[in-house]
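A single protein chain has been omitted from the complex, and every remaining protein chain is retained in its original position.
Labels for the chains are A and B, by order of writing; each one numbers its residues from 1.
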Amino acid sequence: MRVFDIRKDSLETIRKYENRNEEIEIKGCLGERYIGCAMRNGILHVKGTPGNGLASYLDGGTIYVDGNAQDATADTMNAGLVAVRGSAGDALAYGMRSGRVYVLGDAGYRAGVHMKAYEENRSILVIGGRSGSFLGEYLAGGIIIVLGLGHEGENITGYFCGNGMYAGTIYLRTETTPLNLSDKLIKRSVGDEEKANVLRPILSDFASVFSVSEEECLSGSFMAIEADKAKSYSQLYAAV
Amino acid sequence: MNCRFRIRTYDNCLSCFRCARECSFGAIEVSESKALAFHHERCVDCQRCVSLCPVGAIYITEAENRFRPNSVFAQNDIQEILIQAETGGALLSSMGASGRNVPIYFDKMLLNASQVTNPSIDPLREPMETAVFLGQRPDGIKRDRDGRIVDNLPPHLELKTPIMFSAMSYGAISLNVHKALAAAAEEIGTYWNTGEGGLHESLYRYKKNTIVQVASGRFGVHETYLNSAAAIEIKIGQGAKPGIGGHLTGKKIIGDISKTRMVPEGLDAISPAPHHDIYSIEDLAQLVMSLKEATGYRKPVIVKVAAVHNIAPIASGIARSGADIISIDGYRGGTGAAPKRIRDNVGIPIELAIAAVDQRLREERIRDRVSVIVSGGIRNSSDAVKAIALGADAVSIGTAALCALGCHICASCHTGKCAWGLATQDPELTKRLDPEKGAEKLVNLVSAWTREIKEIMGGMGINSIEALRGNRRALRGVDLNAKELEILGIEYAGE
Partner (left out) sequence: MKREGEIRISSGCAISGIFCRDGSRITAEAIKKSIAVMHNRSNGLGGGFAGYGIYPQYRDFYALHIFYDSQSSREETERFLDRRFDIINLSKIPVRQTSKISDAPLIWRYFITPLPHLLQDSQLDENEYTSRAMIAINNSIEGAYAVSCGKDMGVFKAVGYPEDVADFYRLEEYEGYSWTAHGRYPTNTPGWWAGSHPFSLLDLTVVHNGEISSYDANRRSVEMYGYSCNLLTDTEVITYILDYLTRKQGLTLREASEVIAAPFWSTIAAKDEDERSRLAYLRKMFSSFLVTGPFSILVGFDGGMMALNDRLKLRSLVAAEKGRTVYFSSEEAAIRAIEENPDKVWAPRGGEAVIVTLDGEKR
């Protein structure tokens, strides 16, 4: 594994070693932006606190973050895996089209806004802790899972969860209905079959990435939130 | 014979005579030979026949004949002279002003939107608040002994959207219109206003969404009436006829109207020009307080005035009279009947009045003490947004509400022959409006406008209506001179 100290080696130098299918460690991060931006392959181990725009446009490969990530992580990501052991800031995985984003801790406001799915591409966002408000706003496809580990019995999504989503599914490991849930959404409980077929494969992967208990991630009941197809927005307009 | 409009038909006319049955002005009749006979001179272009023709075979045009053009005397100037020479009468008219050279300032103001430096908001999917509270605010907060804030707010009106219905009296319009307005106001979460003709008993159940009016004629004003409302409005004047009283002829004082107004059948109902118990501003304070006393200080009191030259100091005086809300009706406000010269020449446009009043109340540091409702020519949601950005708390619509019920603004309300069954008491005509369907139309209209207001606010990155109020940087002017910009308190586009 190639090791760089971002305080000594510039990001420009480090970037030359991306996309060579190599394993790279970047230590000493302190707010440096755009680490792993548009990377296509290889593995990055990020130590410290990387700056905004980490893994934006990520197009393959894997980025592990030891600590916390800041805002706009995995923005418009297209493929690959981003795994943050700590927490992530606001606007996580905005417009993500495919790949996996795992955060073991909490996510800030507006996680998974306008995540998508397209043909075989399906975006997956798993948050181990809690998310801020406006989780999965405008969700257009893919899967968001919030586990609320260690926050059982609490609100785990803030306000206005799933506002304006029109496709995809948000799974919440809780029995508490999110605050201000829009009347254009449908809330349902998740049965054993769906849990086994949809959630287990994802959470098994999530648990192995962070070496946490798969069974704990799957314990308890899940609710799913989806768009109410009967309540489309087009009916709100009248042509002149 | 001289006429303004011509009634015409296409070949596909089925001769079903629906148009003749619909025409309440006698402009379309069926001749003895069972053919349509047109009396073009009686046509007011109300579009009832056009709207209801099953095959679209009828239409109305301007008459081709025209007077010899003259750069000073227009055709209608000459026509009016002819009428007055014939009759010796003052010209009577209805609906809003038609001053030829009075600008519509709403059309000369453009709205802002967010780009880059702050985000716009999608109103369909993100929270967007249009709730408005109208009423007085005390000068300061109070705390109890434990330091908790005590609610010292006087009674308020709570609107889910900043659009309410203007005062239109039972008598000027039909009971079915009142029913539609009341039901719609309840459904929308806003208020309708009885006007000065009292409140029909059957509508007492809409109390929570009703504003009752106390005008100079005091028709139908009694304790139950006052307490069957969420708020009481003292009507000093209206935009279409500032300084002018009202006159509902004895012909219309029949049945329930007589009962509701508490005026004997057949007797004229005269609204004096002023309230004869208000000859000065301190008298207004007395009336405000007596109404509060009569209703146990549980209802806000609105004072409605027409926008006239001194509107800013007048509003300031009202704000200090104990009134909770000021309602200002502009130059273009509608009416069921008004002397034409008054309608077209008295008062000032509502846009200038809002700007002047809001600015004056701020200079006097009392803008937060009262709320301001404005009306008079609000045609659509963008007019409403501009009015609020200039400084209004809410707008009130009369003409637009009637249009939702069918009105095409033929300005013939004063004839009592309204073919749409709105401004009439003829039972054959009033039944043309189904109150339930009417209410649905009104709900649709206000819902659509509210949606548009949210979209406009969202574009500006504003997610609550109070942040739009008086936010004049949301506006820029075009085709306005420096004085107009100064009064409106806005900058020119590009500045």
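Here, a residue touches a chain if its C-beta (ideal position, glycine included) is under 8 Å from a C-beta of that chain, and two chains touch if they have at least 3 such contacts.
In this text, all values refer to a predicted model and were calculated from it rather than measured experimentally.
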Touch list for the missing chain, restricted to displayed chains, reads A, B
Given the contact definition stated above, which residue among A:G61, A:G132, A:G148 or A:G162 touches the chain not shown here?
-> A:G132
Give the residue, chosen from B:S33, B:S71, B:T87 or B:T117, that touches the chain omitted from the document.
-> B:T117
Among A:V3, A:L179, A:A196 or A:L236, the residue in touch with the chain that has been omitted | A:L179
Among B:E32, B:E86, B:D151 or B:E428, single out the residue that touches the unshown chain.
-> B:D151
Where does chain A touch the missing chain, residue by residue?
-> 29-33, 48-52, 68, 70-71, 87, 89-90, 106, 108-109, 132-134, 158-159, 179-180
Sites on chain B contacted by the missing partner chain, in the whole complex = 114, 117-119, 126-127, 129, 131, 133, 137-138, 140-141, 143, 148-149, 151, 153, 156, 362, 365, 367-368, 460-464, 466-474
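Just so it is clear, only the chains that are shown with their structure count from here on.
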Approximately how many whole Å separate the CA-defined centres of chain A and chain B?
-> 52
Under the touch definition given earlier, write down the residues of chain A that touch chain B in their complex.
-> 134, 137-138, 160, 163-164, 180, 233, 236, 238
Could you please specify the touching residues of chain B with respect to chain A in the complex?
-> 122, 124-127, 448, 451
